[in-house]
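Here it is: the structure, laid out below.
Every protein chain of the complex appears in place save one, which is left out.
Take a look at chain A:
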Amino acid sequence: MTPFVQARGIGKSFGGLKALDGVDLDIHQGEVLALLGDNGAGKSTFVKILAGAQPQSRGEIRIEGRPVAFASPHDAARAGIATIYQELALSENLNVVENVFLGREVVRRVLGFPWLRRRAMRQRVDTLLRELDAHIPDPLARVGGMSGGQRQAVAIARALDQGGRLVIMDEPTAALAVAETRKVLKLVRQLAARNCAVILISHNIGDVFEVADRMAVFRRGRKIAERQRAATTPDEIVALITGAHPDARTADLAA
């Protein structure tokens, strides 16, 4: 089966600085792929290129086998890549339904005005939240009063409704309490179970080992290792990230 995304030889330079160099990576549907690495290792740059926020300097991205060039996040979204931003692009003064459909409301045009079809949107959100098994008692409650985990659920529902087939999550559990973190990790598995591809950036090795099927470690702009979860240990991954692992040293010397 063709991977949903194939990245080949992706490089990104900022002036003389190589932020990303020769990264090859496949992303499969129904799989949670974790990107790990120190700050500045290149994982965020890689994700920004995938999300259409920055163009790559070198290399090619193929979606379902076809080469693509994203000029904007909008292009990426149309290709089925949805990004959940760290600062969650939600408006706290709007409720759950309003946020899920913000900017893409379901409307009926009468006399040129885009009248909201509230019931249609409400039903769609109810279905999404049920499928995600998200615990949001009242979809008409304002997002401003919700917990971090509930907000993640809203953002995920939004990504799904946009037809996201690859959902990119940047540190989704960074600011969450323990119980909330568990809920978000469960949501991540739900996404994979729906045959979505998920890219997860996280610094929390425990979280990563709980949800990821596969891990890719970035170091100094290169992808230095790729491991199936069953075939590795937290110690090995930490050693790869910090540079203590022999593979990491080899990569450092080659660079």
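Keep in mind that, in the parts below, a contact is a pair of C-beta atoms (placed from the backbone, for glycine too) under 8 Å apart; a residue touches a chain by one contact, two chains touch by 3 or more; residues count from 1.
As a convention for this text, contacts and distances are computed from a predicted model.
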Identity of the absent chain, which is to be given by its UniProt protein name, from "Phenylacetate--CoA ligase family protein", "Autoinducer 2 import system permease protein LsrC", "Gluconate 2-dehydrogenase alpha chain" or "Acyl carrier protein": "Autoinducer 2 import system permease protein LsrC"
Sole contact to the chain not displayed, among A:Leu102, A:Ala193 or A:Ala244: A:Leu102
Residue, one of A:Asp24, A:Glu60 or A:Glu92, that touches the chain absent here: A:Glu92
Which of A:Arg8, A:Arg124, A:Arg142 or A:Arg229 contacts the chain that the document leaves out: A:Arg142
Hidden partner chain, residues of chain A it touches: 73-74, 85, 87-94, 98, 102-105, 107, 113-116, 142, 144
